[in-house]
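For subunit A:
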Amino acid sequence: MSIEEGAKYVAAAYAVILAVVIAYYAVSARRVSALARDVELLKVEVEKREAAGSGD
Partner candidate 1 sequence: MVKKLTSAPALFAAAGALLVTGLLLGFLYAPIDASSMGFSQKIFYYHAPIAETALVAFGIAFVSAILYLRDPDPKWDRLSYVSVRLGLLFSLMVMVTGMIWGKAAWDAWWAWEPRLTTFLIVCFLYTAYFVLRQVVEEESRRATYAAVFAIVAFIDVPITFFATRYMPEGLHPVVIKAGDSGMEGSMFLSFMISMAGMTLLLVALLRADVAAARLKDEIDDLKTRIGG
Partner candidate 2 sequence: MGGRQFMAILRKDVIRELRMREMLVSMFLFVMLALVIFHYAFGVDEDTDLTSFTGGMLWVTFIFAALLGLNRSFAQEKDEQCLDGLLLCPVDRVTIFFAKMTGNLVFLLIIQAVSVPLFTLFFIERSYAADLGLFLLVLLLADLGICTIGTLLATISMNTRARDLLLPIVFLPLIVPVLIAATSATTAIFADGADLGGLAATLGFLAVFDAIFMVAAYGTYDFAIGE
């Protein structure tokens, strides 16, 4: 196999690795920010309800 052909396969392999890692990281980051937002919202909600409960 010539160097050019071999290089194509090597490039493909590394491209796959890069793509997977980047994709996983992107999905992960998006998930984390969504979760963090949810946590804040829920915390506020909980405090509200517990204040209302103890206020009665």
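Rule of thumb we're sticking to: a contact is a pair of C-beta atoms (placed from the backbone, for glycine too) under 8 Å apart; a residue touches a chain by one contact, two chains touch by 3 or more; residues count from 1.
The set was built so that all candidates are chains of the complex that A comes from, given by their letters.
The structure presented is a predicted model; accordingly, all values stated were derived computationally and were not measured.
Student: So subunit A is shown by itself and the numbered options are 1 or 2; which of them touches it within this complex?
Tutor: Spelled out: of the options 1 or 2, subunit A touches 1.
Student: Where on subunit A does candidate 1 make contact in their complex?
Tutor: Within the complex, subunit A contacts candidate 1 at residues 1, 3, 5-7, 9-10, 12-14, 16-17, 20-21, 24-25, 28-29, 31-32, 35-36, 38-39, 42-43, 45-46, 49.
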